[in-house]
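One structure, as structure tokens, below. Some questions next.
One protein chain is absent from this view; the other protein chains keep their places.
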């Protein structure tokens, strides 16, 4: 497919993530001229009229309501899945089997089981030249790529400790209403799946190491909330804590919560090595604090220099990027992989690895915090 | 024109600002669904082949090399001028006289004379329903609009002092090469026109007051630089300082420079009133520090709440915006004005007012810092 | 004793803490005019000549080398113990039994056993009007007292999460030499006793709650170091992590380390309640960040206003205090209690409670992180 014409893309899902991914496909060629040409073919979502309107505004040629018909189209080469987690497996597997390259928004799935099945299909598809990727978009924050490069270069020495927290506050109000996000059957978990998935992926990404064991626990502070049908039990966690041990002997502390009053979207990461250290906060995502001389302290780098990761595609020094630019760079990387046939990253195997860590946190919590080993592929 | 069809836009200029403005037109409808529909008709720049390529990547239907032919086209309703300052007047006047709505990138012009002529033409056009605006895009930074609203609400009491600085460092290196930007005949001035124009506009915007007198001076620290033709005199300023007095009795200190080693794009603004204060820095443009209780100090607000200016169009709390989003919001505001027929803001009169302040700084500098009155329309 | 004359004080120990406590006694009356008058009677340390010199410079009337003779003197009313932890119990018990008021530098002891014995003696002494206190000096940081008051006032609502870390880096260098501080027999533990003792005390202090269960672990990253006698095993922890659950249902995450390259003395504390939040860092100990309006964010308070805790004793607003001022305020509080006969705080019972939490962290670590209940008196 796609000989001599732009790659046709379909986005499935038009809510928050559908908006963010549409933005990426609309802008990717403006900033990344060297990626394969691309055409925003079709936006898929449930409501026909609303989707037609959104498709027009978001730059899509067409709208559709049934993802099954879309993955059968010859003019669709890439399927980008922006649905709730429990629907990821079905659509991704069908699309891969239909020969479409697949990008799945994080987390890869709601369970280890689903993730394992998806990986099997993805690996089979890979044999036929069909690629897949999971959308941990923070791997495209320039400051975090620079952080990863610094770790990999050895400038920090041996990494011993990582301190990662993802703090939000949108459930701090006990009167916030019950939604599907607080029910286990639809959401799988709470802060754990939503926030810790990013945090765990960053630990793996920054260190280039696997998580091999976990001690952790979770807590639900507000145990009942009022929804459309009255008062109801909250069946997912509000917050989770864990200590992760990595294949390289580092220890990472992890704290995620939706109850951190005053914190909106604070994914903070600190990495301490024998010779240097790093600090980052997503609320100021253009900055990376770097310590390479312990006596001197941390240098606040504004990561907006042309020679820094991704930055050259955008604006001059000091002209900061926003949260959504990470999706555009993610699309660029996926297109580049499709063009070259190289393995895109992070892979479904990475998505599964994260899922196993999250499951281990839950298991450890159920066993009073006892250490749980994590299977590493 | 534009009955029953989207407004046709032409951008003239394809360099840094052409890229930023193209981005705005490509995305404006995705985020601002209520603005008049718009079509990216034509991108105009000198090199035919390069412009064709850019036009394709930036989302334009066509490319052209002669702005004169473009402003005569019936399918072009809006002309957006992204050329160097000394070319603004000619294109803007021609476009307005051709009945096109005109957006001019800041500064409005390189001289008070040119700006005055442009204003006359714009006012005449206004009589015929043709609108004009000058692109001080920082008026669309959510934090700065919130700042303006706080001042206007009286929460800060009487504003007494403003402290504004715009610090960059791209000329700190004495070996940086000579370019047209360091020659008076092409650039008009140095940091003064480039950086102080933004700073002065913000003083006027935030306070809703005019600047009535100025004492100031300029300096060129590196007086000769090497260009393509060898060593050459630098004939514009590297830095400028001024004390501005406003119609409301406030005093604003101003410092702008391209020699502030380590500062990339730091437009910092502090406003001190009798009952409260504000602080802002463009390098962290999603934040506004607000003091409304002197004993308590400054509150760092992450200006990403849905009810804050412009924010609702974008992403959830804590998902920060970048520098380029201001241009998209600027395009939305211009389109809204075109749709309603209301006066867009900032007007050419605002552009002229800024130009007069900059001219007064130069005049004061030539007179050893003596106070110079500024004409207020 | 001490009828009609100043209270006589003896400090036992002349190293780092002896210097800090001497500074406190020398200055306490200058800043706290209402405390009982005090006389710096005698400084006790091992080396006679060095102690004479230090005594003269630190403002002591006399020097001595044997603490036993000192606690028998009639002109000594207060014994302030600044010795290594394993010597605390013996001196404190003897002094209390001799009828002296006793201040013991933290941690109260190296083990739960010792601490329990000290508490028994202290309670008996209390019956005879003899007072005792443990020197958790950070309870006298104005910002932390203000924090405690804010929690107690209910302004933050129900506290759900606390995030506390104490990060230093003086052992990050694997070539740093072996000392008694890295041997279990002399130091008891590593970062746990030294740093976590402060951190746990702050959790109890700020929340006014007990720690009721603990899951945790420790790690020694550099397992052998070279000392005077060659390469030797490090037998204490370099770092520790724990999740603490409190009597009020809050969860506190704890991380302490001497390996956090670039962090010198960073005791950072965040408290998240249902209606507000706090943040503090000892490296900037004059500041407290307070959130009482989640939409507005955190207000950086410079805690230097006259009506804030302890501040009135010192300097005008904005004139910051140093680390050592906390000891002077601690001495003032102890003197005030002696004057009034009221119970000083923190008591030996507080010291014991901290010791039990530290022991529980070690026990949990030995049991793969399993939850350990903590005895609460």
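All chains are identified by letter, namely A, B and C, in their written order; residue positions are counted from 1 within each chain.
Criterion: a residue touches a chain if its C-beta (ideal position, glycine included) is under 8 Å from a C-beta of that chain, and two chains touch if they have at least 3 such contacts.
Everything numeric in this text was worked out from a predicted model, so none of it was measured.
The missing chain, though absent from the display, is touched by one residue of B:99, B:177 or B:294; that residue is B:294. Here the missing chain is touched by one residue of C:302, C:337, C:357 or C:372, and it is C:302. Within the whole complex, the absent chain has one touching residue among B:94, B:112, B:212 or B:251, and that is B:251.
In the full complex, chain A contacts the hidden chain through residues 290, 295-302, 305. Seen from chain B, the chain kept out of the figure touches residues 156, 160-161, 163, 165, 169, 172-174, 215, 217, 219, 221, 239, 241, 243, 249, 251, 253, 255, 257, 259-263, 270, 272-277, 291, 294, 297-298, 364, 367-371. As for the chain not pictured, it touches chain C at residues 16, 19-20, 22-23, 26-27, 29-30, 33, 53, 56-59, 168, 170, 263-266, 282-286, 302, 304, 314-325.
We adopt the following convention: only the chains that are shown with their structure count from here on.
Distance from the centre of chain B peaks at C, each centre being the average of the chain's Cα atoms.
For the pair chain A and chain B, the distance between C-alpha centroids works out to 36 Å. Inter-chain centre distance (chain A to chain C, centres taken as mean C-alpha positions): 42 Å.
Centre-to-centre, using mean CA coordinates, chain B is 55 Å away from chain C. Across the assembly, chain C contributes residues 297-298 that each touch 2 or more other chains.
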